[in-house]
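With one protein chain held back, the other chains of the complex are shown just where they sit.
A and B are the chain letters, set down in written order, and residue numbers restart from 1 in every chain.
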Amino acid sequence: MILLLILPLIFSAIMGIFRNIFLSKLLTLIFSFYFIFYVIYSLFHTSQHFTPYFEMNALSCFFLFIEALLVLVVTLYQLAYFKGESNIGDRFNRYCIFYLLFIFSMSGFILTTNFGFMWIFLEASTLSSTFLVDYRSTKGSTIAAWRYVFICTIGVAFAFIGIIMLSKGSAPFGGTLFVSDLIAHAQAINPLYLKMAFAFIILGMGTKVGLAPMHAWLPSAHSEGPSPVSALLSGTLLNVALLGIIQAYRILESAHLAAFCQDLFMIFGLLSLLFSASYMLNCTNYKKMLAYSSIENMGIIAIGLSLGPIGYLAVIIHIVGHSLSKASLFLTSGVIEKMYHTKRIEGVKGLAVRSPLVAFVWILSFLSLIGLPPFPIFFSELLLIYAMIQSGHYILLCVFIILITLIIYGMGSSVFSMSFGKATHTKFIFKNSSLLLAGQLGLLLIMVVIAFYMPSAIHTLISNAVSIL
Amino acid sequence: MENMLILLFCLVTLVGEVKSRVSSHIKVIVWQGILLFLIFIFDSTGAPIASIIFIGIEVLLIRAIVIPIILNRILGSTESHFEAEHKLSSFYSLLIMALLFISGFFIAYGVNKLFTGISPLQFGMAISTILMGLYLILSRKKMISHIMGYVIMENGILLLSFSLLGDMPLLISVGVLIDFFIGILLFRYYTLKIFQNGYDKRGKI
Partner (left out) sequence: MILILNSVAIILFPLFLPGLIEKIKSLLCGRVGAPWHQSFSDFIKLLQKELLLSKSSSFISNLAPLPVLISGLIAALFVPLINGYSLFNFPFDFVLFAYFLGFSKMMTLLLAMDSGSSFEGMGASREVKFTLLLEASLFLVFASLILVSRQTVLTQMIQLYHLKAPQTIIFVLLLIIIFFVFMLLECSRMPIDDPNTHLELTMIHEVMVLDTSSVHLAFFNYANGLKLYLFMNLIINTVIPQTHEILLGLIYNCVAVLILVLIIAFIETLYARIRLSRLSEFMLLTLIGAFILLTLILYMNGANH
């Protein structure tokens, strides 16, 4: 585990010293391969320690697995994506450095067991991904990066207040911030401290997750960055921040205050769905549409968490499904943007005519996102609806179904209007590189395969993760 | 004596709301830094003298001197002087800020019954300052006003952590400071970039 954390730092130092593009690409590729091998290895060797601060259990292994998969796909993708850019050079070098630092901060957050370190890694992830968003340095992206860093820094400051309250609450036991200690002593902590701490943590880390109404930075930041960055932000960063909230939730759960947290989750989840639905009905920018869909899915996950233990399996499956399909959607949208040079939906027509393979991947990813079988989101939404009926939240069920239908309608009309129709005559000729689509096809394949056959290791991983929750 | 200081700490934020110039907000931040230092000196008990002096000087130095200097540089280089423009009218803005200030008292009163071991006025005023800083961020149009609101919020968070944890443990204080600092530097970088490329209109995005 030491290597996983130290390697990005060493590699980025080397890249900073040598500033060679080929070396940068090679190092990122090496690291992503190492990452995925390490995660597969740790599937069979769960529960390892580094120091008391970093520990691997089933939940963190699960999140790490998704991150490793996405990092591999995105690294392969970005080798071919940045080929046609004009000022490749020093800028791309800095991009690779910040890219590795970003991955380091995310994996550090997942692995750490101390709230203080979690906070440090969260802040580091904001700071390192700001440059990634602002890679192209246009007006839209600079303003988006400014909004991102500002709102997320405020959010992280709120999370800090929550962590201080947790520390004050555990002062009788020495002011510990370790998750396991807090869970063990949760009953003895003053419940008011726990409640206030959770409220601040969900407000703060919810900013990074993208729960409405703290989502103001998400549409612009996810749509203005280059597509591999958007895929990573949507696919992993939101999950990572969600893990932070889940750790706090576990503490309150063992103190029997789960009902309070579930109310908060429900409020934020419904608000996210509402905001997302209100945009989707008339969207003009397909990358913003995908960003709002991230907000919606995070809202669905929050609602899943609010249903109590019956919803946990649905939440885990939904996290998997959302990350993989959102990543493939973003990467495909990058290909579309390279072909049509516009981000507006009206500017893209006749994808099926110009390039049937791209259209196939685009539509298939979209279908996987909205929940068609055999993709995982189908199962997760089914389980969610079953859990809602079981726990008697009928009104919630109706509102949920109406909002999701609206979102599917909005997204679907945009996606299909982009794919079919007469091809517009454009002057841009674009040579498709196979690398650009291989990743998405791989992800989609994985999702289909999971439905029918799951290796036993992954099966035990998921069930352990659920039991930890 | 320290009650007076805590009250003044929150009152200067209110005063900063009334004045309409952006540079008066910087003076508010300077006053808050000095008051924080004084509160810290008057109220810390039990910790070794060296630690108190070190943290006190660090608070004074960074929050009352270095941060305002950086803010002044941002102000000068992005040429967004003069009025801090409101989105609401200044009358209702003042009303809301005053309500937030008074709610600090009510929070202090409510907390007094429920918690033990913390100073209630400090807690209430700290939360009130955080809310006022948040309101400053939400209700102003200029980017520099947003940054000022963030700094005021950070000052409130420092007071809050001080009231909850007694004296500041060194690690937390240094960690917060580093984060705060890097945040401000990054803000400066981006505001400068936005200004130099002409993406803003007199300081507003």
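By our rule, contacts are C-beta pairs under 8 Å (C-beta built on N, C-alpha and C of every residue); 3 or more make two chains touch, one makes a residue touch a chain.
Owing to the predicted nature of the structure, the values given are computational and were not obtained by experimental measurement.
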**Message:** Considering all chains of the complex, which shown ones does the missing chain contact?
**Reply:** B
**Fill in**
By the document's definition of touch, the residue of B:Ile41, B:Leu94 or B:Leu177 touching the omitted chain is B:Leu94
**Fill in**
Contacting the left-out chain: of B:Leu5, B:Ala108, B:Ile127 or B:Ile144, that is B:Ala108
**Request:** Spell out the interface residues on subunit B facing the chain that's missing from view.
**Result:** 7, 14, 18, 89-91, 94-95, 98, 101-102, 105, 108-109, 121
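Definition applied: only the chains that are shown with their structure count from here on.
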**subunit B partner contacts - residues on subunit A that touch it in the complex** = 116, 120, 123, 127, 130, 139, 142-143, 145-146, 149-150, 153-154, 156-157, 160-161, 164-165, 167-168, 171, 175, 190, 192
**Message:** Touching residues of subunit B toward subunit A in the complex: what are they?
**Reply:** 114-115, 118, 130, 134, 137, 143, 146, 150, 153-154, 157, 160-161, 164-165, 169, 171-172, 175-176, 179, 182-183, 186-187, 190-191, 193-194, 197, 199, 205
